[in-house]
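Yeah, one chain of the complex is gone here, protein chain that is, but the others are all in their spots.
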Amino acid sequence: MRSAAASLLIVIIANFLLPAASATVPLTNTLSASASASASASASASASASASASAPVASRAQSGYHFQSSDTQSLQDDDFKNPGMLWVDTGRQYFNDATGSKNKACASCHKKLASSVATTFPKMNQHLGAVVNLTTQIQHCRSQHQQAEPIDYESETALALTAYLANHARGQRADHHVLAPPATLKQSVEDGGRYFNQRRGQLNLSCHNCHQDSVGKMLRGDLISHGQSNGYPIYRLEWQSLGSLHRRFRACDIGVRAQPQALGIDTYINLEAYLKQRGAGLLIETPAVRR
Amino acid sequence: MKRRTLLLGAATGLALQLAPHVYAKRLKATMALFYGEETITVGRVHLKTPPLAENGNSVSLVVDVESPMTENDYVREIRIFADNNPVPMLASYQFSPAAGKAGVATRIRLSNSQTITAVARLNDGTLWSGSSETIVTLAACVDPLL
Partner (left out) sequence: MKTRISIPATAKKGDILNIKTLASHPMHSGFRRDAIGALVPRDIINRFRCEYQGQLVFEAKFGPGTAANPFLSFHLRADERGNVVFIWIDQQGERTEELRFLDIVDDEY
């Protein structure tokens, strides 16, 4: 009885481990189709998809847009259909709504906000004595300058405001001054680079292993991208919602069975600073649509 | 204890293998509920879903039915069915001749690779159908809701 159950279990497990017939559908067609479609995309990266789907593109920065199916790309291309734009709309509203005990809107102080403001982050905030990204800066403004209820990193308000401001800079180079970082940011970029190359988790993988060494290869049903940040916050189909870059970092950490860290933590901000430098030349695509 | 764990594992594995069969049965029962023994002719209904969806949470669906949409000849409703989803009927769409065209584009959820079928009922009572197959893959790094 025991051996019969064991052999049944082994048969069933074997069924799951063996690739199903349907998984052999070639995805190279999808990528080359989407590569030609993306040539006309407004926010496509400077480094175009010269590589075919199978050849890893190690050195040049490529937007994650090129690693999505054409159906997903079509969602990003259409501002009406792009669900991420719902957050941008909300963010525009929040930016102009007065709030807090001082009854001030973001717009009250930031009367003439440069469209490029999102590209200047992460940066050193002298008052806090720490490197902040756009979201943690917004959180700080909210509680300090507007004297309003503090907002969570991944709250609807924080996401909407971040998406609105990043979308404001859509089409601009994401890296701004991170390319030649001031001394205050250099340490952050270095720390981020160290994190990027450090193996972690039970699977003992570093960001580099997938997003540099294995670009263009398949990870189960997923085509491994270059791991860029120029589209964030993104509407991720898996989340069915807009989400932040730090949320994606957490997903990657969980993916390699490492301990995910808190949203907004300095480790992730440093990684963000490094990614911006690594993605030099890419243009902001917020809100990008990714699977 | 060991035997019980093994049996439980075997049973779960078996159940997971049977899920598509369960869903297909549910679909049959649902269609019987709506259409009974009526004839459904394949034709006039053009259903388009992508051959490969990289995430089942949002898959494009476009359905169009050939019809002049006049007071005497129009499509009354289109129902969309899936054969490998926990809920077999995805949606039903009702039209009046004032729509001008019997067509809908939307985004659906597919829990797995499957065949999607659209069944249209015309004002004269006849049923027409069209279908489309989609393979669904999944992102590699999935996280629970934060």
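As written, the chain order gives the labels A and B, with residue 1 at the start of each chain.
Rule of thumb we're sticking to: a residue touches a chain if its C-beta (ideal position, glycine included) is under 8 Å from a C-beta of that chain, and two chains touch if they have at least 3 such contacts.
It should be emphasised that the depicted structure is a prediction, and the values quoted were computed from it without experimental measurement.
Visitor: May I ask you to list the residues on subunit A that touch the chain which is not drawn?
Guide: These residues touch the chain not displayed: 80-81, 83, 85-86, 89-90, 240-241.
Visitor: Residue-wise, where is subunit B in contact with the chain that is not depicted?
Guide: Here the touching residues of subunit B are 57-59, 69, 80, 82, 85-87, 89-109, 111, 144-146.
Rule of thumb we're sticking to: only the chains that are shown with their structure count from here on.
Visitor: Quick check: how many Å separate the C-alpha centres of subunit A and subunit B?
Guide: So the centre of subunit A lies 32 Å away from the centre of subunit B.
Visitor: Quick check: in the complex, which residue numbers of subunit A touch subunit B?
Guide: Residues 1-2, 5-6, 8-9, 12-13, 15-16, 22-23, 25, 27, 30, 68-72, 74-75, 154, 219-222, 224, 237-240, 247, 250-252, 254-255, 260, 291 of subunit A touch subunit B in their complex.
Visitor: Show me the residue ranges of subunit B that touch subunit A in the complex, using the header's touch definition.
Guide: 2-3, 6-7, 9-10, 13-14, 16-17, 50-55, 57-60, 113, 135, 137-143, 145-146
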